[in-house]
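Note that one protein chain of the assembly has been removed; the remaining protein chains are unaltered in position.
== chain A ==
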Amino acid sequence: MALNDTDLLSQAGSAENILKFDDIEPLLESNDLSVSYGGQTAVSGVSLQVPKNSVVSLIGPSGCGKSTLLRCFNRMNDLIPSASVSGKVNFAGQDIYAHDVDPTEIRFRIGMVFQRPNPFPKSIYENVAFGPRINGMTDDLDEVVETSLRRAAVWDEVKDRLNDSGLSVSGGQQQRICIARALAVNPEIVLMDEPASALDPISTQAIEQLIQELSSEVTIIIVTHNMQQATRISDYAAVMMAGEERIGRMIEYGTNEQVFGNPKDERTEAYVTGRIG
């Protein structure tokens, strides 16, 4: 393969290299999904099926549209005025871009954790209670906060300082508090955009273990640049790539074993072995 062939890099993957689930109803499914900013296409024609209670990694070189794609899955791109989305995203059988769908409701059911921990400048307790309060939940808030912090594997570290600022703890703890905040509203899917890239190895390990534990009850879609991390935590991996015109396309989607062990697309092989990136 000529690795400097930008035409090749800008081609979408062939259908046989994109995993389809015939026997199950995916929890989330995009069909021919495209995103553009101010008329400039950023992501084109992504059709991806995400099974319930799986961990799906989105991988690919910088600028290939992974985060843009991720943000489509809970309508975060709506917050960017110049963004326009075409195609479909079905979540639990419902088109999340349909006119009668409330994006806020979608964002509760499909939570998001960002690259840099972004706790609100409030107490740890209030950070976690924020979502349930907005949802009108006032009873059993203490229990919700404790359960969420336990699920995020940070309860033991912060249980005696719940009234301290969310910004007063370490970066790794802040990120797990943000995960607890996302979990507090019982989302069905959590989107994670490089959640461990700003953390030290120990905190990264804690986040990875947490992701694996959560996957028995929550579906996780994670953008990561760390190939080893993707190998460790994901069940499936989608590979994105963009050519010179900077339009991201999905070139391969398959099991962890396939993508990192024996990729079908030679561009995936070149990416995961560090020949391009």
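Operating definition for what follows: a residue touches a chain if its C-beta (ideal position, glycine included) is under 8 Å from a C-beta of that chain, and two chains touch if they have at least 3 such contacts; residues count from 1.
Quick note on the criterion: contacts and distances are computed from a predicted model.
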Name per UniProt, for the chain absent here [options: "Sarcosine oxidase subunit beta", "histidine kinase", "Phosphate-specific transport system accessory protein PhoU" or "Sulfurtransferase TusD"]: "Phosphate-specific transport system accessory protein PhoU"
Selected residue (touches chain absent from view) among A:Ile177, A:Met227 or A:Met241: A:Met227
Footprint left on chain A by the chain that the document does not show: 2-4, 227-228, 231, 260-263, 268-269, 272-277
